[in-house]
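Left out: one protein chain. Kept in place: all the others.
Then we have chain A:
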Amino acid sequence: MSTIALYNDQGGAEAAMEAGQENSSSTGGAAFGLFSSDFKKNEDLKEMLESNKESLKLEAMKRVVGLISKGKNASELFPAVVKNVASKNIELKKLVYVYLVRYAEEQQDLALLSISTFQRALKDPNQFIRGSALRVLSSIRVPIIVPIMMLAIKEAAADLSPYVRKTSAHAIQKLYSLDPEQKEQLIEVIEKLLKDKSTLVAGSVVMAFEEVCPDRIDLIHKNYRKLCNLLVDVEEWGQVVIISMLTRYARTQFTSPWKEGATFDENNDKAFYDSDSEDKRDTTEAKPYTMDPDHRLLLRNTKPLLQSRNTAVVMCVAQLYWHLAPTQEVNIITKSLVRLLRSHREVQYIVLQNIATMSIQRKGIFEPYMKSFYVRSTDATHIKTLKLEILTNLANEANISTILREFQTYVKSQDKAFAAATIQAIGRCATNITDVTDTCLSGLVLLLSNRDETVVAESVVVIKKLLQTQPTQHSEIIKHMAKLFDNITVSMARASILWLMGEYCDRVPKIAPDVLRKMAKTFTAEEDIVKLQTVNLAAKLYLTNSKQTKLLTQYILNLGKYDQSYDIRDRTRFIRQLIVPNEKSGALNKYARRILLAPKPAPVLESSFKDRDRFQLGTLSHSLNTKAAGYQELSDWPAVAPDQSVRNVEVIEPVQEWAPSVGKTKKSGKPKSADKFYSDDEEEKKEEGSESSKDSSSSSSSSSSEESGSESEEESSEESEKTSSDSGKSSSGSEKSSSESESEPKKKKKTKKAPQKKSKPPAAFSDSDENGNGPVAQASSSSAESSSGSETDSEDSDPPATPQKKKKDVKSKPKAEVKSKVEVPLLDLVDFSPAPTNAPPSSVISSSLISDLEGLSLSNITSTMQVTTPSFGPVKTYELLHHMTGKGLSAKYHFPRQPCLYEPSMVAVQVILTNGSDHSLEEIHIGERSPAGLNIHCFNTIERLEPEASVTVSMGIDFSDSTQAAHFQLCTKEDQFSVSIQPAVGELLMPSSMTEQDYSKEQGKLLGMNETSATITMATANTSRLAISKQVLSVCNVGEVPSSQNTVHRFAGRTVSSGALVLVCLELKESSTALLTINTEKSVMASMLLRDLKQPLVQA
């Protein structure tokens, strides 16, 4: 035979194989002729596998896999297959792996031969080879290799490649199911992997956690915030697993948000994020309930996932909100759940089940979507019944007529099971909503003449239940049913009618005995349930109307006595003793009437989903309504929240994580960096500045700093609002902020110094004034000084004070200049930039110097109007370049609202560049721009940006007073990315300060075409002066004009490019309406501005 020849060729290594082969051939031989074809086929495969030709081997393996997929046994080929495990051909190798994983459990000894190949591959320099080797190795369910697997998992868990680490997380579960003894060691690995920051690993390791040690909640604490923040970027399947786990976690760690009197508005978070932990405890005592910021973090980070295309993710977020969110926030999930109803039938089934459970407790949230649950004739039966269930749950006084009209259509459905279910649903509506009980009853009575038996039977049963709730008025219906009795054959329905007759026999005194007579005739042929009710009816009639029915009753009781069913014999005997007086029956006889004709409580018609809420929504257990194996109970909220500090992470967050929220850092860091600017050394100051923001981020508010951009924007604006509102108060008021509390001493130091500086003669400025604006500047600053002198102590963001200080520093020495710049809150970002840019510090100094002077030159336009430094810092950070698009380089920008340092007609833009890749980026600069004539002042080329580092640079763009986006290219050494900056119309302005008289004078010139106005209804929260100016200033960069009337608020600004005046006036009228007027010759701008202003003023 050729096989043997081949064997000889292949040499000694295959001794073991030979043994294996003999084995299999002996089994094959034993099968004789009967299985000869099969035997031959495999023999032929074996031959192919042992040939020298790759293609033959591959062909053979494909056929073997075909056999496996059909569930046919191919185990006797094991030795022949396993030899190819080290093949060079990838497809062949993969197929061998498939075979190996399938049969290793059955052929453990032979499987061991392949192990060394995998062990070798585990050391391969290529991460994918390492990964797949571990994958296959761990899938071989052979107990002897447990130690090898353990070792491999441990090594892989520390691998540099996230892919390999992910594989190791999968391997943990496999090893655990193979040998649960390894649990402790595996938990150690899980603990280590949970710390992993890669999104690739997160889902898999949480899966392993859920499988191996779901009760070890303590492992999650430290990773909680990280998991929340990674969530959006984790692959969809991992998201499901993580969200389910976090739902359970949150229920053990946070207190219930469902208590009465709790306040939940989003604004509340603000309070959490800038107060430290002690402070929080205070507030908890003061208020009945405040949500833990971590709790809020989870809710906030899962919300965008409701838009996922993966239905499992959406459902999972929905259940998280259902189980964790404050009651008034739950309704955001409904829209998404209803959306899922457009998906595949199976998805609909699960989603409808969950909605059914939800709609019992909270019908309100699904009511607006009622029509989405209307049944279509093409729906599958189980979908139809679920929709019906939900419609019934949603029924209330207001919509019941619509629902009943809809039910009328369903009752006629060809699907009789569904029609029957509809009748039950009508019954439930009738009992729940008393208004329609009568309508429902008459409708059901009409159905009694239906042709279909199941429909009639169901109606009878439901009518019986309904009559029980209010029997008095309905003897007509009972009579009608008695008439129908002959035609109804469904036993349940017959029994129901008999029961009704007996129960209300006094209302139908003539008919009831007649029905009994008919029953006596057919008694023997009836079903058991009907017989029982006949006996029942007889007994009741005997008690109420013994004259007519005595004989009939005795006859029936005799029939029952000899019935085949012992149940009926038993009942008959009991009834006889109870109702027929004889010497043996004692006292009980007297009470027979009271026993049998006692008033009975009406049955309650309930939803079958009523008790399903004991299971976590979205789970298998919920779907089956029984506890599935491995179901993790969702615990009740703890009465007192466990220690929150367990989730604090001591590790300093890498730059990458706080960089995206620079907008926020700017804010929280503001007081601090300002405090520190008096320290002697510039370098130190920078360090401190960044450190302090790190501090603040690693303290109670660390979570907030890691947040996704939009959230942080919103939050930072809140914070800044807070800061600005606080600023008016004494410094003790601002101590609340956690960040400030540490820097308290420094602050004091500063406040002491500030007045000193001010006392210097302002005349000194004139030296530095290049444009010859000296006198004006002097005048402005000195007047500002005098007006705000007292405030400056407590408020470092006080606008008029800043230019003045700056100028002083300009005069004194360059070093101080840098510091003073820090003091201007809007410039403090520049403060972070010098270090990473490697730009010579002098250039920064000079540029900021120019900026100051530019600011001054602008103020010279008219003698009465000066450009003031804005009193409100815009905090909206926009994304310029996403790190995914930018191959690691990400850029965000915002408008610092300071006069541009390069040219007065430019709008200043600050760009924060962050390197999110793992290698340093070189030569970051601005490439070509469009439109071609676009005037951009670029930032200096950044020579090198280290991984995880970020740098802030300033640019100036001349938008020519239009909101058209400026497109340009952001280039690194290797790549170019097209980006664009689109300014909001409010950013194209410069604040201008003027007196009330000047204002009205200017306004007088800008009437007619130049005036745009609208009447708006203000949110009540916005009517205070402070609130109005805050809202207006948040939208546009204008200056407030002092006003003598309390109800009129005026703001003035100029467009940056052309210097056209823009006057905004808000006149409050009665009942919270207000007239918003904008006067400017740029009418397009005016209408845009009007639109932008309206929104924040109208909304609270």
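Assume a residue touches a chain if its C-beta (ideal position, glycine included) is under 8 Å from a C-beta of that chain, and two chains touch if they have at least 3 such contacts; residues count from 1.
The working rule: contacts and distances are computed from a predicted model.
Enquirer: Pick from "Transmembrane protein 107", "Protein YIF1", "Nitrogen permease regulator 2" or "MHD domain-containing protein" the UniProt protein name of the chain that isn't shown here.
Expert: Record says "MHD domain-containing protein".
Enquirer: Taking the entire complex into account, which one of A:Lys412, A:Lys590, A:Lys973 or A:Arg1091 touches the absent chain?
Expert: Answer from the full complex: A:Lys412 touches the omitted chain.
Enquirer: Specify the residue from the set A:Arg309, A:Lys521, A:Lys547 or A:Lys600 that touches the hidden chain.
Expert: From the options A:Arg309, A:Lys521, A:Lys547 or A:Lys600, the contact with the absent chain belongs to A:Arg309.
Enquirer: Which of these touches the unseen chain: A:Arg376, A:Lys521 or A:Lys547?
Expert: With A:Arg376, A:Lys521 or A:Lys547 as choices, the missing chain is touched by A:Arg376.
Enquirer: Of A:Ser51, A:Gln361, A:Thr885 or A:Thr1023, which one is in contact with the hidden chain?
Expert: A:Thr885
Enquirer: Check the options A:Ser69, A:Gln328, A:Thr995 or A:Thr1047 and report the residue that touches the missing chain.
Expert: Touches the omitted chain: A:Ser69.
Enquirer: Among A:Glu47, A:Glu155, A:Glu191 or A:Glu235, which residue is in contact with the omitted chain in the full complex?
Expert: Of all options in A:Glu47, A:Glu155, A:Glu191 or A:Glu235, contact with the hidden chain holds for A:Glu235.
Enquirer: Would you write out the residues of chain A that touch the absent chain, in ascending order?
Expert: Interface residues of chain A facing the absent chain: 54-55, 58, 62, 65-66, 68-71, 89-91, 94-95, 97-98, 102, 105, 126, 128-129, 135, 138-139, 141, 161-163, 167, 170, 173-174, 177, 200, 204, 207, 232-233, 235-237, 240, 244, 304, 307-312, 314-316, 335-336, 338-339, 342, 344-347, 349-351, 371-372, 374, 376-378, 380-382, 406, 409, 412-414, 450-452, 618-621, 623-624, 626, 628-632, 708-710, 878-879, 882-885, 977-979.
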